[in-house]
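A single protein chain has been omitted; all remaining protein chains appear in their positions.
Moving on, here comes subunit A:
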Amino acid sequence: MTGRPSVAVLEYGSGNVHSAVKALERAGAEVTLTSDRATIMAADGLLVPGVGAFDAVMTQLRAVRGDELIDRRLAGGRPVLGICVGMQVMFGNGIERGVETEGLGEWPGTVELLEADVVPHMGWNTIDSPVDSVLFDGLHDERFYFVHSYAAREWEMDDDGRRAHPIVTWATHGEPFIAAVENGPLSATQFHPEKSGEAGIRLLSNWIGSLR
């Protein structure tokens, strides 16, 4: 194959997708912002952005049948990257401002309010990534930009030994929480790589490099 890997950024009315598109282009992808089913299914990678309340994001996601598209891609082993709330919705459910909402359930677990003196967790923080991580290749000592109040605080997926071992990256703000997951075709980051300067571009480039 020649040319740049293609990435579809799921358009569903959530937050700042402009930066995500530009950062992916900088990182070496051919990018389309779309909610078109055929384009999304054909792309080498699908990026699911997400800014906002868990409940609002799930409603908007379902409105463009994003839940089905994500499922379909994953069933076929096609890569998907979730960012921020786009990561949170991959879990079983979210509890936010007193509202409990069912997520996509790709991973078991609950996204809940972080317990820390100052919330939201806002700014550049370090991460604790396993050495075999693809996303963090060359980036283990870098800082990434977080802006969130909620997070998954436990990794609850059983490791049955039959599938590839999930790579879970942790960060700490008041308490440890999941900063990134690499689980077969499905990867996700709680921080914003598209807002994390050169380190973020490198992470996106690492993901794009893994697409085909």
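Here is the rule we use: a residue touches a chain if its C-beta (ideal position, glycine included) is under 8 Å from a C-beta of that chain, and two chains touch if they have at least 3 such contacts; residues count from 1.
Definition applied: contacts and distances are computed from a predicted model.
Visitor: One chain isn't displayed here; going by UniProt, is it "ABC transporter", "Glutamyl-tRNA(Gln) amidotransferase subunit A", "Peptide/nickel transport system ATP-binding protein" or "Imidazole glycerol phosphate synthase subunit HisF"?
Guide: According to UniProt, the chain not displayed is called "Imidazole glycerol phosphate synthase subunit HisF".
Visitor: Which one, A:26, A:72 or A:140, makes contact with the chain that was left out?
Guide: Looking across A:26, A:72 or A:140, the contact with the absent chain belongs to A:26.
Visitor: Write down which of A:95, A:147 or A:211 is the residue touching the left-out chain.
Guide: Once the missing chain is taken into account, the touching residue is A:147.
Visitor: Among A:41, A:95 or A:201, choose the residue that contacts the chain missing from this document, as touch is defined above.
Guide: For the chain that is not drawn, the touching residue is A:201.
Visitor: Identify the residues of subunit A touching the omitted chain, counting contacts across the whole complex.
Guide: 15-19, 22-23, 26, 51-53, 56, 85, 97, 117-126, 143, 145, 147-149, 172-173, 192, 194-198, 200-201
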